[in-house]
Structures are given as structure tokens and as C-alpha cells.
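Complex shown without one protein chain; remaining protein chains in place.
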Amino acid sequence: KPMENRITDIGPPHYWQFLPPVIQRNYGKWKSHEIIQPGVIKYKAESGEVVYAVRCGTPRLETTDYVREICEIADKYCDGYVRWTTRNNVEFHVTDEEKLRALLEDLKSRKHPGGSYKYPVGGTGASVTNIVHTQGWIHCHTPAIDASGVVKAIMDEIFDYFGSHKLPAQVRMALACCLNMCGAVHCSDIAVVGIHRKPPLVEDERLEKVCEIPLVIASCPLGAIKPATAEVGGEKKKTVRVNVDRCMFCGNCYTMCPAMPISDGQGDGIAIVVGGKVSNRISPPKFSKVVIPYIPNEPPRWPTTVKWIKKILETYSKHANKYERVGDWIERIGWERFFELTEIPFTWHLIDDYRLAYDTYRTSVHFKFTSHVETVTEIEY
Amino acid sequence: KPMENRITDIGPPHYWQFLPPVIQRNYGKWKSHEIIQPGVIKYKAESGEVVYAVRCGTPRLETTDYVREICEIADKYCDGYVRWTTRNNVEFHVTDEEKLRALLEDLKSRKHPGGSYKYPVGGTGASVTNIVHTQGWIHCHTPAIDASGVVKAIMDEIFDYFGSHKLPAQVRMALACCLNMCGAVHCSDIAVVGIHRKPPLVEDERLEKVCEIPLVIASCPLGAIKPATAEVGGEKKKTVRVNVDRCMFCGNCYTMCPAMPISDGQGDGIAIVVGGKVSNRISPPKFSKVVIPYIPNEPPRWPTTVKWIKKILETYSKHANKYERVGDWIERIGWERFFELTEIPFTWHLIDDYRLAYDTYRTSVHFKFTSHVETVTEIEY
Amino acid sequence: MGEVKKHDTPLMDELKSGPWPSFVDDIYSYAEKHKKQAGFDIMGQMELSYKNKETHWKHGGIVGVFGYGGGVIGRYSDQQEKFPAIWAFHTVRVNQPAAKWYHSSALRKLCDLWDHRGSGIMNLHGSTGDIILLGTVTEQLEYIFYDLTHQLNMDLGGSGSNLRTPECCMGMSRCEWSCIDTQDMIHEFTNQFQDELHRPAFPYKFKIKISGCPNDCVAAIARSDFSIIGTWRDDIRIDQEAVRAYVGGELKPNAGAHSDRDWGPFDIKKEVIDLCPTKCMHWDEGQKKLYINNAECNRCMHCINVMPEALRPGLDTGATILMGAKAPILEGAQLSTVIIPFIKTEPPYDNIKNLIYKVWDYWMENGKNRERLGETIQRIGLNRFIVDVLGLKPLPQHVREPRSNPYIFWKEEEVEGGWTRDVAEFRKRHPA
Partner (left out) sequence: MGEVKKHDTPLMDELKSGPWPSFVDDIYSYAEKHKKQAGFDIMGQMELSYKNKETHWKHGGIVGVFGYGGGVIGRYSDQQEKFPAIWAFHTVRVNQPAAKWYHSSALRKLCDLWDHRGSGIMNLHGSTGDIILLGTVTEQLEYIFYDLTHQLNMDLGGSGSNLRTPECCMGMSRCEWSCIDTQDMIHEFTNQFQDELHRPAFPYKFKIKISGCPNDCVAAIARSDFSIIGTWRDDIRIDQEAVRAYVGGELKPNAGAHSDRDWGPFDIKKEVIDLCPTKCMHWDEGQKKLYINNAECNRCMHCINVMPEALRPGLDTGATILMGAKAPILEGAQLSTVIIPFIKTEPPYDNIKNLIYKVWDYWMENGKNRERLGETIQRIGLNRFIVDVLGLKPLPQHVREPRSNPYIFWKEEEVEGGWTRDVAEFRKRHPA
């Protein structure tokens, strides 16, 4: 009888009950911290009390058993308390060093049958922490790519950077399976975004039944959709037509109208964006920029995507200054140098032609003579 | 019989014939230069030859007598050769120092009846050189303000900066009498631009006779003009209507259509823009930004405009680093600090709401707590 | 829980190897242990997607719990016959406790609930911050809601055109830099706005996120229509002793964040002074003393991040409020824009609540369908939003730079004589 004694609008449980006692005692009175090893942060309170936070990567897509195992660990070492970070890592808190060592040993020992770590420790400091991501093929209706699978493939390859502090600065990676970008892909150091490249199909037969035509038309940011009438099996149906030359494959029409599917196994794939950030540290927050417009969808391990991400990450690691985020590094050396160093081909797709495009044009002679520049002697007419 | 033996399309005279012999001999083989005093540049050629260029301010709006006097000076000291700079200064060239001294003496002595110098020497190095300007009330049909008169008023006040090298860097000033901006106002350190603030009048009676209505409609960048019909003296006339709420007073409709006059003695006035530049030195070229949206039109000496320009110039002079252009200085200290130091009120007009406006929003917490910021404790609802 | 059928999933199986936690192994282990067909079917359907590179979920599906307009995302398989256990696979968004602290006692109850009423598969957490319970059928929804509210003292989060589940950084619970009590604020706002959270009445979604300082660990400035970021107005606190300890190499710069690479000995000039974006710092080598010209500081946090034992934010704390962030759909991505440079944050935060109500009132009245707040601001103009809508003073802090175009929309009342002019009068002065 689920409708009986209905309780509504109670909101989330109050956080205070979930704070470990040491946290409650020192709430708002922390003094400083030290990352004593990758994944382990030691906090000191003004009171002199100390707490160690141990951070572990998670796949985010997980089962209750996986969470129960976390509870078990929390019970064993942390009086049951545990928290998740804003990037889907899980954190255990202990107050003495002995427990800390035992906890770390324990975490290291827990593995899945296939050999992967269940709770790899890391994600602090100058590392690649967990990749913020979305649903992909496990749940969403608009993805161009999978989410968790691509993340797994990438993290496997750059795993070493999760558990170590050897990068010039923190590197925040993200993945979104379509242009809706459910996350902070648009402001990430390196990110993957699923893109469509074929205009939506229009199901004339079904459209007027399942979609509100004026809303569909209004949904297109470029006004590429116009009302139309079609004959289907001798019957006149109200429907729409897409001006394919004005379509930029954003998929917004499909979001509004199930009779305009846009996914396509052949056309869909991955774009890589880089150089965004969120923090105000040194430089202001900024958007990621598209550097690879398309990589084919390559399940199950997306080798080309993984290869490029590693290449970008390691080129950055090699050339950037200490404290320099990916975007700040690129701005210092210039985008032309970035493309040269990473060997990413520069194609016409990367030149903006959307609303604020003008502000990205190079309106100065400030550029470097990278390998891209040929000396022009003749021009044919 | 002007149509007889018609010669057309001969283009300008070849420049070579106008180059002084020393210039011809060393063309393309100059080695270096030194500004030996404000207004006097000494050039050394690879050959060892030397030429002194003496730069004088001119009002640009001048008579043949004024030009003849320049010819006379050129004949006396320079074998008749003379040139004008890209900013309307005139330059005399001599090859020996004795002639140079005599020339400088001579120039200093030439004055107009009212006491103004005819050929003030200066405009080099870290100075305010001549103000690039336009026609204004002496010739144009669209001006909101005069040109030469405003320039005279400003230059009189800051004259000292023309003939000296005491600024942090060169300061390039410009004036345009309307938004057409016939010059480089949009990329000047400090500039004056005439603005209209009343929507165009529509002369229903005359419009269809003198304007092509479709062109008029198309001329409005904001689509604020719509076709209409009006009864004038019992007759139906094709005309237009202006949606005054969408008008931004650009005057483009008047350019296309004489029956839509926009000038208005009450509404017109001056906007001050600052921080633009053209050279690629250190920082890339950039646009000037509007800092005072409106100052009333105050002929004959525009005291408020002159006051603000001097204030901006001297605040810059006091605070900027050596080599730092106005715009680079402001970007270093932040626009909020600029408004505080200059005491220019910040008003809503200065916040962009045109096409690329978003790129000017402050999308970070990088700002300074200048006097503008009040601590907000309460907000009423 | 009778007979279960495992599908052949060679592609998915490829995702078992490698060091990063394998969700495939996890789901298979779970499905096998609990004999859950949904686990096998979801892997089967994903395998199909991996093969033909297309999703096999149908479009949308409006389901929910009584009286709520959000919190559940309906989802149906387009392979109903092949994978009957996931014919419906709805998501339930559960509002997380602030900063995502838990006790195992609560979490276990949640697991029990989900084993019982769902697929057992979840996300900790969703991108907005919710606990995501992934995969259940329509009939279970009311039961899940009942259990959540009655047994777990939990409630649904947001979805649809409403307030989305607010989210914050860990703030004062563990971070020494939090200038505001992010968790208290988020909890307070979430409760205050329960109606807006559960009953869609907005033009589109609306997100609130709070970070305790400009490091912005919850990415508020990138992801929330209403972003609150803690800050301070007075001086950075300096412990000169500790500064010297950094300079002397006794303390590790940036709390040890760079420990696995040899970047050479700490160089305060190179690593702090020269990187300060406002160049407002000075290290006096003779005095061994650090000076900060706080009036010029823009609170970027860099120096504090590098020397956490030595430097701390000031004590006159409050928040900067920014608005308008969003992902690219429809008009392009936006970061949030400064609206109030400095606001005091005292519980119960009536000032901020009032500001939020003001914004909503306007946006609900004037926002177009599926127009995010940021897009509304762009459409009407930041200046009009600040002055006419919110009644605030325009400040240079609102913009990175003033406009470069001279296209100002003067208001009639600002212009002497107004806009009505007489053509005949004009032509008297100026014969055509």
C-alpha cells in the first residue's frame, strides 16, 4: 500500500548524522592538509586533531554488492563512515596511522575476478583523477557512444597517472556520450564527447502522433526544421523536413521528438576536447576546445581514442611547467605548437563557425612558424 | 574643354620622384634610428649616411596657403622634399645638423594670428601624436559632433604631451564624428566618437520618392525598420516605421535614406572609448572599449570631454609601466581599478548587449574589491 | 529468482581485464550471486550496442511517483523479447546528503531496497549529485518511494523542468579553505525549495551548486545556473614562520601534490610570486618575509594552494554569486557570470533565498520554453538583467571588459527632449 501515510518533500537526510565524530568536532576548524602519498590526505585541525582521508577510484557504475563491500570496509576501519567526492571517488577516513596502513593494504588486496582493482587508491594532487562521465549505452536514449566502457578503456591505459603525482598539475578528464554533455566536459583538461554526424531521420508515419510539431521546429537552434506534409500509404500526414545543410547534428530535435532518431552506428563517434578548466587558480575558468573532431566508435576498447588521449596527456606532461594546467600550457606555447607537438592533424572542423566564432579568429600576427606553415610563393587564379 | 584628350586611370604619380636623394640612395638599406629630441628622428643607413626627420603637427584641415608655407620651408631646408605621415603630421628631412637647428628655429617661429603654432614639433616616441580625425560639421552629412574643433580643443589642453616623451608609451588618439568611425577609433588608446541618441525621424511625405524602401529596411542591422503606409495630406504614401525600442541609433538607415534624418542637437554627443591598439608589440591588436557612454555636445571647446580625456591620460601616465600601452595597463590592473582610479562612473551602458556580448561577461571570481563593491547583507523580495 | 540466462558477451568481456575497476566483472558477479536476470540482460543489450554501435533504449517514457513531476527517468528497451528483464529500466534519482557523507547503516538499507526493488545497479553519484538507482520497472516506483521516505528518510531528487538536486563541495566538513558553510546552505536550500525541486514549473532545468572557495571543487561555475562561491574581503592570513619553512624546504609545496617528480627545490619566486596573476606578492629575500598587496589580489587561491601551512583565506568571509552556467544545448555552453561580488551568508540565508525567488519569478514569467537562465540573460542583456530585473547596481566587476561596440540602447527617459521629434521643425532648420 504505497500510497498510505504518504510522506513527501522531506528532502535529503541531514548530513550531520553522517559526519565522523572527528569531523563533527573540527567542523569549520581545519587548519591545513598534506597529501602524504597519492590518495592519502592528512588533515590537521586547529584543535591539533588529525584525520587521514583515503581516496579510491570507483567505476561509478556499480552494484549494491560493490557498495556493500565499501560499507564493510567503512565498518572495519572507519566506524561505518564514508563519503564520495564530487568526481565519484570514495573516501575513507581514519584517525591513526596504523589503521591507515592496514586500510591501504586491505584496499590493495581487493580485486575483481578479471584482476582489476576494486578500490585503487589515488586521484589526489598532480594526478589524473576519476573521469567524470555519463550513461552511454547502459541507460540513455541519445548517446553516440558508450560511457563507462570508454572510461574503463582509458583509465586502464593511463592507470599509472591515477595513483601517482607526476603530472605538472591536476588533470581533470570527463566523458559525455552526446552533445548534451551531462557533466563538465565543456570545462575539462581533456575530455571525450560522443557526437552524431548524420541528420535525424524523420518518421513521417509516426511523427504527428508522438511529437508536437511546433515544439520540434522550435527545438532546432539553427531553424533547420520546417513543417511539411507527406503522403504515407495514401494518407496525408503532418510531419517535418530537415534542411540537412543547416543541421549541426546536435540531436536536440530527437530529445523533443522520438520520431526523429539521430543515432547511427556508422556516423557516430568521438570528439576530443582539451584545455578547459574550472578552478580560478592562476587563470580564470575556461572552456575546452575541440582538437580532434572525429574518431570512429571502436568498442570495446576504443584504441584510437585511448591512443590520442595518452598522447595528449604525455605530451603535456613532458612540456608543461609545474602548476600549469593543460589549457594554460597550451596558451603559453600557442595552439599551433600544441598541434605540432601532439601531431594531431589540424582540420577545417576545428575552426569555429558558430555564434561567437569571430572571437576565435587570429586577428594579429602573433603566431609561430610551426611545421604547418608553408612559404607561399605562387597562387593560381 | 575638359572632355578633350581625356586621360584616365593613370593612378598616382610614382613615389620615387618625390624621394629626397639621400632617401633614394639608401632605400631599403637603413640601419637604425634615434629620436634625438621629441619630433626629431635621426636615421642611419648602412652606407653611413644620415638623415634627420623633423615631424610637425598639422590640423589636417588646412588651406593651400598653409600648404604653400610648407613648400616654402621644404624649399628652404630640404630641396623641396616633404612627406606626410599616416597620422597627418608633416615631416621635413635634412642631412646635416646645422640645417636641422635652423629648421627647428624657423618652425618654432611660425604662428597664426591667434598665437597658435603653425608647425609644432613633436609626435614621436612616448608622446600623444596627432589625433586622427574626420570631417564633422565642415563637410559630412551624418556627424553627431564636429571633428576639427574638438581635436583643437583637446590638443590645446594636452599640447605638452605632443612635444615631449614623458608618457609610458605612445598614446594614439582618434576622433570620429559618427559611428561610421572613419578612422581607427575602434583600435585607439583613447578616442572620441560622436553618437546619436534619438531614433531617426521618418519623413513620410518624402520617403518613397527619395529612398528605396527594401534597401532601407535591409540597412538596419537590428531589423527595427518595417514597411508601412501613411496618409499624408489625404494621399497614401509608402513609408517605413521604426521600432524605437530596437533602435541602437547607428544611423545606418540615414546613410541609405535622406528621409530619415538622425542628427539632433539635444540628443547627440560624445562617447569616449579607450584601451585599443593596432601594433603587435607585446600584446596583440585590440579594440577600444566604451568607458563614457555620453558627454553632451559642448561647442566650441567641449570642456567636459577635454577634462575626461586629460584625466584618463594623466591617470594612465601616473600608473602605467614603461612600454605599457593604455589597454595593456588597464588589463593588468583590471577594468574595475581603471574606473576607480579615473573616477569615471560605471553605468549600465558599458555592459555589452550586442552580438558577442557573452565574451565580455565576467565568468570567474577574478576581480578586485574596488570601491564599487558593497557587501550585500540583505535582499528584498 | 528462478532460472537465469547469461548471454554471450565477448565484447563486454574484454572490459574485465586491466587495472581500473571493471563494471562488467562487478555486474556479472552480482548477477550471478543474486541470480538476477536484469544483470545478464543489461550486459546482453550492451553487447548488442557494442556490436552495432547504437543505443537500444527507446526514447523517453514518462513515469514517476504520485504528486512529483520528476525524480524518475523512464526507460524502455527496444529489444523487449531478447532482454525481457530489462523491458523497463527506469532510473530513480535520490537526493544525496550534502557533500555525500554516509554511514554504512544508511547505505546498506539503500542496497537492500535496491536489491529488492531494482536491478541492484546504481551510480554513486549522478553528474548532478544524486544517488542514481539504475533500472527498475514502473510498478516498483511507488514502493521504492515509500521505502525511501519511510525507511530511509530519503527523498527523490530533481529531473525535468524544475530545480535540480543542489550540490556542494565538502566545505567545512574537511576543508580548511571553506569560506562558507556549503553543506548547511545546500541542506537549507534543498529543504526550502522542495516544491520547486519536485514539481516542474520552470521553463527548463535550474541548478544550484556551492563551492566553499574559488578552487570550486564542485564545478559550480561550469555547471549551475546559480553558482555560489565562497570568498573573503579582507587580507590573506600569513604565517611567516611557515613561509620560511617552505622556502627552507622543510614543508612540501602544494601539500605534496607533486611528490612523484623531481621539480627541483622549491623556488618561492618562480612558483608563487611570478605565478600570482595580479603580481601583488613580494618576497623579501633579506627580511625573509612575504608581502601581499591584498587590494590587488583577485583571490585566485594559487599562493594558498601552494603553501597551505602558511597562508589562509581572510576572516571577513562571504560569497560571490554567479549565474547562468550550462552545457552547450541549445545556444552554446556558458560559464556563470558574476552577479553579486560579495554577499554575506548567515543562516537561514534569507538574502540568497530572496535573490533566488526574484530570479525565478522573472524567469518563469519571461523565459522561453527550454531556455536556461543563462540564455535568458543573454537574450535580454546582462545589463538589463542586473539593473531592471534584479534592481542591482551595474559594476565593473560584472564584466571582464566594457563593450567595444558603441551600439548602446539608450532609453527614452535618459535623452533630453525624449524621442518624439517634429519633422516639420527639423526641416525648418534643415531644408531638404
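Each chain gets a letter, A, B and C, in the order it is written, and its residues are counted from 1.
The working rule: contacts are C-beta pairs under 8 Å (C-beta built on N, C-alpha and C of every residue); 3 or more make two chains touch, one makes a residue touch a chain.
None of these values were measured; they are calculated from a predicted model.
*Asks:* Quick one: which shown chains sit in contact with the chain that's not drawn?
*Replies:* A, B, C
*Asks:* Of the listed residues A:Arg101, A:Lys307 or A:His349, which contacts the missing chain in the full complex?
*Replies:* Result: among the candidates, A:His349 touches the missing chain.
*Asks:* Just checking the interface: what residues of subunit C touch the absent partner chain?
*Replies:* 52, 54, 56, 58-59, 78-80, 328, 332-333, 404-407, 429-432
*Asks:* Please identify, in ascending order, the residues of subunit A that touch the omitted chain?
*Replies:* Against the left-out chain, subunit A lists 179, 186, 193, 195, 197-199, 201-204, 206, 244, 247-250, 258-259, 261, 264, 266-267, 271, 273, 275-276, 287-291, 293-294, 331-339, 346-354, 357-370, 372-381.
Note that in this section only the chains that are shown with their structure count from here on.
*Asks:* If we define chain centres by averaging CA atoms, which chain lands farthest from subunit A? Would you check?
*Replies:* Comparing chain centres, B lies farthest from subunit A.
*Asks:* Per the contact rule at the top, check every chain pair and give me the one with the most C-beta pairs in contact.
*Replies:* Per-pair contact counts point to A-C as the maximum.
*Asks:* Please report how many Å separate the Cα centroid of subunit A from that of subunit C, as a whole number.
*Replies:* One centre to the other, that is 13 Å.
*Asks:* Residues of subunit C touching 2+ other chains?
*Replies:* Only 214, 221, 277, 299-300, 335 qualify.
*Asks:* I need the residues of subunit B touching at least two other chains; which ones are they?
*Replies:* 358-359, 363-366 - these are the residues of subunit B that touch more than one other chain.
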